[in-house]
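Missing here: one protein chain of the complex. Every other protein chain is in place.
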Amino acid sequence: MSKLSDRYDPGPQLAQCGTINLGTKNLEKSLFFFRDTLGMEEVERDGNVSYLRCYQELGHHSLVLTEQEENIVNSYSFRVKRPQDVELFYEELKRQEIEVLEIPAGSETGRGTAIRFLLPGGDHPLELYYDIEKPLAPEHMRSRLPSNSSKRRGLGVRRIDHFNLQTSPATINQAEQWARDTLGFKRREFAYLPDRPDTLLASWMSVTPQVHDLAIVANGMDKTAQLHHVAFNAQDFSDVLTAADVLRDLDVSYGVGPGKHGIGQAMYLYIFDPGSDHRVEIYAGGYMIFDPDWEAIEWKKENFPDGLTWYGDPIDVKPGSRGRDTTGSAGLHR
Amino acid sequence: MSKLSDRYDPGPQLAQCGTINLGTKNLEKSLFFFRDTLGMEEVERDGNVSYLRCYQELGHHSLVLTEQEENIVNSYSFRVKRPQDVELFYEELKRQEIEVLEIPAGSETGRGTAIRFLLPGGDHPLELYYDIEKPLAPEHMRSRLPSNSSKRRGLGVRRIDHFNLQTSPATINQAEQWARDTLGFKRREFAYLPDRPDTLLASWMSVTPQVHDLAIVANGMDKTAQLHHVAFNAQDFSDVLTAADVLRDLDVSYGVGPGKHGIGQAMYLYIFDPGSDHRVEIYAGGYMIFDPDWEAIEWKKENFPDGLTWYGDPIDVKPGSRGRDTTGSAGLHR
Amino acid sequence: MSKLSDRYDPGPQLAQCGTINLGTKNLEKSLFFFRDTLGMEEVERDGNVSYLRCYQELGHHSLVLTEQEENIVNSYSFRVKRPQDVELFYEELKRQEIEVLEIPAGSETGRGTAIRFLLPGGDHPLELYYDIEKPLAPEHMRSRLPSNSSKRRGLGVRRIDHFNLQTSPATINQAEQWARDTLGFKRREFAYLPDRPDTLLASWMSVTPQVHDLAIVANGMDKTAQLHHVAFNAQDFSDVLTAADVLRDLDVSYGVGPGKHGIGQAMYLYIFDPGSDHRVEIYAGGYMIFDPDWEAIEWKKENFPDGLTWYGDPIDVKPGSRGRDTTGSAGLHR
Partner (left out) sequence: MSKLSDRYDPGPQLAQCGTINLGTKNLEKSLFFFRDTLGMEEVERDGNVSYLRCYQELGHHSLVLTEQEENIVNSYSFRVKRPQDVELFYEELKRQEIEVLEIPAGSETGRGTAIRFLLPGGDHPLELYYDIEKPLAPEHMRSRLPSNSSKRRGLGVRRIDHFNLQTSPATINQAEQWARDTLGFKRREFAYLPDRPDTLLASWMSVTPQVHDLAIVANGMDKTAQLHHVAFNAQDFSDVLTAADVLRDLDVSYGVGPGKHGIGQAMYLYIFDPGSDHRVEIYAGGYMIFDPDWEAIEWKKENFPDGLTWYGDPIDVKPGSRGRDTTGSAGLHR
């Protein structure tokens, strides 16, 4: 008997938030943070480029640290569902007359052919790929659990979770609509700017049952292409508390948290990589959306503070003490 | 611009583990357990039938308790992805010459038209539906979080998670293969019987990124159509510990747990509904599978104990004290 | 062989933070909070007076709710170590020419003879007692664990933890010194007012290895005898998170938290009893002081914010939103 699904063609789709390539001015400080403190495995070092993954990731890497002169994000990469989807998305981008590059296999070690383009309305450098090697960890790091690539270490981040991108209010609607129409993201929760009711303040979107694999947020500054944060997932709320406890005592710039978002119902902690100054979220929990008829939740101005912070260290929109600004870290793109 | 996905037809698919209809000899005792202790909302009572949902479920119900003379499972229901999928699955079943009934809308209050058939190789009564009402909770129970249908209460179970079905070793391979080929389940982890290397001991399968929405397990008794357990999801490992603490002190039959499965990496606690004697799992955590090329993990005999119990109260295959048997609860189907 | 300790006389000492008698304008609302939400047992009701205890308290009560016209605190009671210590403290107070009343047994149901006086420098009504009945809970509430008086329920507060009293900067030094000299409290952590370096801002003191059974804090308002809060203890940080989650969704006035104090290293959540408007802390964790030569920790102005909030929802000294003021609740005493 053949599979029922073989009789249908779902078309090209994204599978997951895949990898991020962060520029860092100080690779050793970034490795102190991601590898030695958060507990990621350095899978490979290639000169000034380091490839890392979390203990529950089987693929070659989810984070690339590239030592370079500017703390920019070199790429946000999503993995597609099928090998042919890279090509199918390439054709679709061509059809839409969007400039798209083919990135040869191995440009990021362990990764196959990718395509690269700028998010319309955002100018963030996106890449799509399918093939990625699944190397075994060195024997002393290998886990006895076959679903883990290595033993749990450090603060126990287990996988990349999502990207939060900032763009200008002038183009955020375009960026979000394009991500939904072409990349297949579903809008899960959203808010409009209080003073511009047709312009998105933020949209949380996913191609998976997570509330978001991608968020797009207005930066209020008419700049495009900022990273607000990249999130790494931990098992439990208590892991975020432990991370907060440990990170408060280290010489790194501490942001906001821990607290629980009303939006997504997950626990958050924002911290800055001391090497690159990029904002990183330690993230746990949240609800899953399995309902196929999910209606996106709109957060009105009066409830939005609850959406940002249901309980815990409040996220303010005001710039200020302890890194509470939402204007992005160093993440401007070329 | 139209959506890219509109140009493709993914065919009929399941969306999620939807609802279970449990027969119970003692509705009041079952309500003490599911509503008053676990904290579910009784959305509606219709004579001897009670409809319940968890605080993070927007649909009308995920659990139906039907007071009747036998503690059997009346149905296991999956929700499909699109309205037309109910009809498309109906046609496929007809094509395969499987007996299938149409269940009119409202047979379960709040639910639309469903189809009903017996799992080939398992004889478990499965139902597929799409439409389900999304009633607001009574005002005093309503949550300020729009993604929650009601306030968190009791032991805080938040959604139905998965079904674990038992069937005979003689037919388990057929049942599992059919679930994969026709219903679209993907095999995530599995084991063969130690003494019958071509016959499944168990297969954990999902249509979502969860490790399993459905498990099929050999019961070693040449009986078909048993429920091993139905699982309800809690946020954190600590919620399972709290549930264990509270449930140990109540007059209900306690099973096994808490402990952490190696398979799926989730925390478990097994407990018996005092009304129906069905086994229920309180379940939290676990890993997500976003990799589109996931290779199912095989558990060999020597590692299988780690798969059942990575740490905590060990799951034995031997029958015995404190409900440690795996021979199923009262769950034989007609 | 006789006990070595029988050859010595340690003198009168306090054993523990015992009971608090809260005036409430609305007993039913207070019972909704303490009994139905926090999970305390109502041991006895005597007209407009309700006696409650937590599930890990064997004594008759740790909380008395008295319905009356003013939301004041009627008494803060400490239990002494030996039966004769009530009388010995009485004599000491007489010796110091402090007005002291004998409160007959049964004035609080279940409690023996007590003495009552106003804290010198604070005017808070303190009571000392030794005898207290240890009634069994009703059979359906009784725990199978003999160290628990009843089954865990609700948000799972397990015992009274400490009192935090406010008094005027003009007299705080006197109050704190008297508590140390006469009642035997040890100063564990403290801070001086930023602009008055000889005047205490706060002192955390204990007669047990806890960091504090009693805190005395300057209220900045030249008022004496305010309650800042009474704290109830929960097992784990995760219990405080769960309490925050549930309480945010109830119609009660939410204060500050959760967060972790640097002072004492415990998790906090401040909430207001909707019946009496008194501030209550849900409190978990913290460090123990077993060192007999503990040197009290002084918090200087520059580190004091870390002392109040190591991580989480920050405690501000500024009055303001979400109950973040430290000016006390309705707790003025007659």
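Here the chain labels run A, B and C in written order, and each chain numbers its own residues starting at 1.
Here, contacts are C-beta pairs under 8 Å (C-beta built on N, C-alpha and C of every residue); 3 or more make two chains touch, one makes a residue touch a chain.
Given the structure is predicted, the values throughout are model-derived calculations rather than measurements.
> Please provide the labels of all shown chains that the missing chain touches.
Computed over the complete complex, the missing chain touches A, B, C.
> Which of these, C:13, C:109 or C:253, touches the one chain of the complex that we don't see?
Missing-chain contact among the listed residues: C:13.
> Need a quick check: the contact residues on subunit C for the chain that isn't drawn.
1-5, 7-13, 15-17, 56, 58-59, 79-82, 92, 130, 144-148, 158-159, 177-178, 180-184, 189, 208-211, 235-238, 262, 264-265, 285, 287-288, 290-292, 297, 303, 306, 310
> Could you please point out the subunit B residues that touch the chain left off the display?
237-238, 241, 244-245, 248, 257-260, 310-314
> Spell out the interface residues on subunit A facing the chain that's missing from view.
143-145, 151-153, 156, 236, 238-239, 242, 245-246, 248-250
Keep in mind that, in the parts below, only the chains that are shown with their structure count from here on.
> Look at both sides of the subunit B and subunit C contact and report whether the same residue positions are involved, with over half shared, or different ones.
same
> Can you list the residues of subunit B that touch 2 or more other chains?
Residues 144-145, 236, 238.
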